[in-house]
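Complex shown without one protein chain; remaining protein chains in place.
As written, the chain order gives the labels A and B, with residue 1 at the start of each chain.
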Amino acid sequence: MIEKSVRELSADLHARRVSSEELTRHFLSRIARHDGRLNSFITVCEEQALAAAREADIRLAEGRAGPLTGIPYAHKDIFCTEGIRTSCASRMLDNFIAPYDATVTEKLRQAGAVMLGKTNMDEFAMGSSNETSYYGPVRNPWDTERVPGGSSGGSAAAVAARLTPLATGTDTGGSIRQPAALTGITGIKPTYGRVSRWGMIAFASSLDQGGAMARSAEDAAYLLAAMAGFDPRDSTCADRPVDDYVAHLEDDLGGLRIGLPKEYFTGDLDARVGACIEAAVKVLEGLGVVFRDIHLPHAHLAVPAYYVVAPAECSSNLSRYDGVRFGYRCENPRDLEDLYKRTRGEGFGAEVKRRIMIGTYALSAGYYDAYYLKAQQVRRLIAADFRNAFEEVDLILGPTTPAPAFRLGEKVDDPVTMYLSDVYTIAVNLAGLPGLSAPCGFIDGLPVGMQLIGNYFEEARLLNVAHRYQQETDWHRRRPPGFD
Amino acid sequence: MEWEAVIGLEIHAQLATKSKIFSGASTAYGAPPNTQACAVDLGLPGVLPVLNREAVRMAVKFGLATNAKINLRSVFARKNYFYPDLPKGYQISQYELPIVYDGWLDIDLEDGRTKRIGITRAHLEEDAGKSLHEDFEDMTGIDLNRAGTPLLEIVSEPDLRSPQEAVAYMKKLHALVRYLGICDGNMQEGSFRCDANVSVRRKGEHRFGTRTEIKNVNSFRFVERALRYEIERQIEVLESGGAVVQETRLYDAARDETRSMRTKEEANDYRYFPDPDLLPLVLDEAFVEEVRRSLPELPDAKRRRFMDEYGLPAYDAGVLTASRELADYYEAVAAACGEPKLAANWVMGEFSAYLNRDGLEVPGAPVPPEALGRLLTRIQDGTISGKIAKEVFEAMWDGEGDPDAIIERRGLKQITDTAAIEAMIREVMAANPKQVEQYRAGKEKLLGFFVGQVMKASKGKANPAEVNRLLKRLLQED
Partner (left out) sequence: MALGPSDVEKIAHLARLAIDPTDVETYARNLSDILAFVDQLESVDTRDVTPMAHPLDMTQRLREDVVTETDRREHFQAIAPAVDKGLYLVPRVIE
């Protein structure tokens, strides 16, 4: 059951070969058995999951079911869920039960998907290793001494360990693609504005985007199809129809032009990762794809620009956590200032505080032009690089990360080194483009991911290429040892 | 040494939308605390703002009415600071690119001249909630019903030179926003609030002095008093060799003084930046034109028309156009009686006096304009005198109904019958032989006495013109 695709599971459910309740119980029991080693869930909601499964079974019986009806999924704990704690992996929201659903939560419910629980993540999605969670780090199922990546590390680990067929994620600088790469799964961050941000707790509003994580591109296509779409409650959500991702999965790749950015294949890249990408290029060439080198001249400035823009937005977005209307409040505040400072000082972890301070500084009087404005200008140059590239090619291919999963604790004291693990993913968020990571090999038993970057709203194309690649390869079918 | 004050006003006008600027919560005043604060207004995690079209329309309306330029592309920014009535820790406002800029308004000075006051900008922003200090010991209660109410912040140039000018400008704006129907102007409820920036300098000096900001002065009277106090204070400081400190001050109406506010934040560093949850607001010419077509006749134009069309003096036209309701009322009365000057006297006189006496607004007046028009027609056609009309008006105000019915019921119809008046005159003359004699001896001042006596005898119903004419003749006779 755990190796079946969403399409196969859905066929079984529709044919009544299995019930959603059985399927849900099966994954709940896997979580109970295996998650002690991974810590991929913050909250498991067995009761609600079984209730939703029974409801799905009724829909299936009545013929009111869609492709996701009755299929379990894990929800990143950044999406608000009415009546179930939404913690953002922060002490600040340890007691926060949202009085509303995120749009994505609502859409998945309407699709009949069954939420198994809320997955662990870096605190407020700030991190690349899942070590900043208030609930402790998530471990990589391929080597539990290593990180699963972040910030959607819980979702990635849970999918990789087959604790759930599907999981949601969010991606502000690589938070879907990087953990997908480090855990050997497929993750897609769609174009900014494709998935509603309503009820998705903000880190950096102009960069955050929800997306899908699954074992295969095909499964991810089903999940993303249910998440995407216009939402009048989000001013930045795109009012345009959603392509039929599933229908395009089998499209022919003959003549497709894919660019390889020179700047992504330099000395910073682990040569063994480079070799995996080269092998993937060969596979795709065999499917008729034409490759050529391209340039993204400002690529090296993406991480520095990001570490101004994202902290600036986060410093403001996180001001609402003040201990007044919801969430953590310090004990016995002496006065108002004490209430604010201790609530925020005690409620936020070190990385969140670092970013709030960087952002506060970058926006403060006298530094705004040198930091914030400058970064937003560089951002435009980075976006222009991509625009120029897409004049010549249809897609861009490169590594997702410079190296496979690193050890827990390895980079935790060195923020800048940690930030550089997102060196290939961050530019995509700055430009607002869609990006996908799919497994393309292993190094010493650790998965390697390749990243596909598309032009705006080209999600269908990304999923199509990844799917055709996955029909030729079996990296995505490999299961971490010890998770039978 | 002569000093000159330099004043600029920042007016916050709450826009009269039904829902908030970024959420679908109601803006109605006076609801129980926090019952009109939705998830967006509370700044709960994950919520997002969506801009209210009507707030945008109203801002454009204001811009067009003040001869301002409309930014077809404006941007919302975040103003970051911590305060309990500011749920998100930032206020969504407009900073670098306001929706309205570079406008003006003419005000009338006491000496009859007009003065043009520049409007630097007017931008859209959200209001904060309210802090309530009374109910709890050692605690402050926060009501966020007002949070997210749309505000138009109207910033004047420092063109005002006296408290009187400041008040004239503020009154003019107040009338204008109500004319436009974009703000109810209710100052008690805080719908129209004023911050004043004021500095003084020696006459002839071109540079500005150091200014202070007086926060939240919420009546015309207080603005005038607060400014007068603050100007005096600054002059005293300077004349005694001191320096004015740039600071925010609060006006204490009870003591009639301004005093320094404990600074909210040492140096304010609001860290403005474009709000990433909102996109640039882009308007097209068609939108602006559509708003332009919806503009009502504005106070200045209306006043000119009242002077041209009804032949009213400037003063009367000014009074009658002070509010749209009063102007509309006046026009209806004038139309009903066909006598614009008489209508003006009555609307400015009796009608306004009764409104004042009863603390009513024009729409709440118990006498509809058509009824007042009919009453004035009865003066015109000689049915009653002006004096009697006042009695009838009082009865109408008290709900006794139509003027004709009142005249009929109370028997107030004017006596125009010459014979009847002559009879009354003869009676009066017979009763006052001494005065008749004096009159005939040349003391013509006594005519007034006789008129009074006759009117009294007729219970005010005799036609005064007729009484005059007949009295003169009969006193001359014999």
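Worth a mention:
One rule holds in what follows: contacts are C-beta pairs under 8 Å (C-beta built on N, C-alpha and C of every residue); 3 or more make two chains touch, one makes a residue touch a chain.
Just so you know, these numbers come straight off a predicted model, no measurement behind them.
Only one of the listed residues, A:F41, A:Y73 or A:F96, touches the absent chain: A:F96.
Only one residue from A:H75, A:R344, A:K411 or A:H467 touches the chain missing from this view: A:R344. Touch with the chain that is not drawn comes from one residue among B:N67, B:S131 or B:S294, which is B:S131.
Only one of A:P179, A:G193, A:G259 or A:P480 touches the absent chain when the whole complex is considered: A:G193. Residue-level contact of chain B with the missing chain is found at 17-19, 23-26, 32-39, 42, 44, 50-56, 75-76, 82, 84, 131-133, 135-136, 138-144, 250, 261-262, 269, 271, 274, 276, 278-282. By the touch rule set out above, chain A reaches the unshown chain at residues 95-97, 99, 191-193, 206-207, 232, 235-236, 238-239, 298, 300-301, 303-305, 307-308, 315, 319, 322-327, 329, 333-342, 344-346, 348, 350, 353-354, 356-358, 360-361, 364, 371, 373-381, 383, 414-416, 419, 429-433, 456.
Assume only the chains that are shown with their structure count from here on.
Averaged C-alpha coordinates put the centre of chain A at 57 Å from the centre of chain B. Contacts from chain B toward chain A in the complex involve residues 39, 42-51, 78, 80, 82, 84, 87-90, 142, 267, 269, 271-273, 276-279. Remark: chain A residues 79-80, 86, 88, 93, 96, 98-100, 102, 197-202, 204-206, 232-236, 312-313, 315-316, 319-322, 324-327, 336, 340, 360, 363-365, 368, 372 touch chain B in the complex.
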